[in-house]
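Shown here: the complex without one of its protein chains, the others still in place.
And now, subunit A:
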């Protein structure tokens, strides 16, 4: 599939046509650092001074390059499609080639960075449990009530891995019911319907 780039995007990237090959490399590196760690304004100012252009232009150029990389990596575009998309920008052949090299080298890295941005549901981390027997309370003596106390530890991958814990208490019959429901869920993976879908995904 072809990338469709907006007019603003093309205008931002047109700045790159005036620069030569090594500068493109440098800008590629800055764009990837931006993806990994966030924007660094001092680098923009240093680059702007060296090339005698306004800081805003440098920033737009880097952001445009970064957007090009993320969009291409997101859709897993083949080389041919990438070249066709980039040709619409009207750059020279050399620039197209260097952009293609940049894309091919860093495609997988960009994809792994992008995949980390999405997961925000808490995931299972650990489970601690304890079996107790209640023998008496203030109102009733001589009881025997077994209870299972469970601490479910979860991590969520949003900003850092934050741990949350949930304390639950249940009697043994409910616990057996939960166990049988979960085993039924596991067994659902082995039905022919699920197997057919998994075969087709692979």
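Operating definition for what follows: a residue touches a chain if its C-beta (ideal position, glycine included) is under 8 Å from a C-beta of that chain, and two chains touch if they have at least 3 such contacts; residues count from 1.
Following the convention adopted for this analysis, contacts and distances are computed from a predicted model.
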Candidate names "Serine palmitoyltransferase small subunit B", "NADH dehydrogenase [ubiquinone] 1 alpha subcomplex assembly factor 3", "COMM domain containing 4" or "AP complex subunit sigma"; UniProt protein name, chain not shown: "COMM domain containing 4"
Contact with the hidden chain (one of A:112, A:149 or A:162): A:149
Which residue of A:45, A:128 or A:171 touches the chain not shown here: A:128
Positions on subunit A where the hidden chain makes contact: 128-130, 135-136, 138, 141, 149, 151, 165, 167
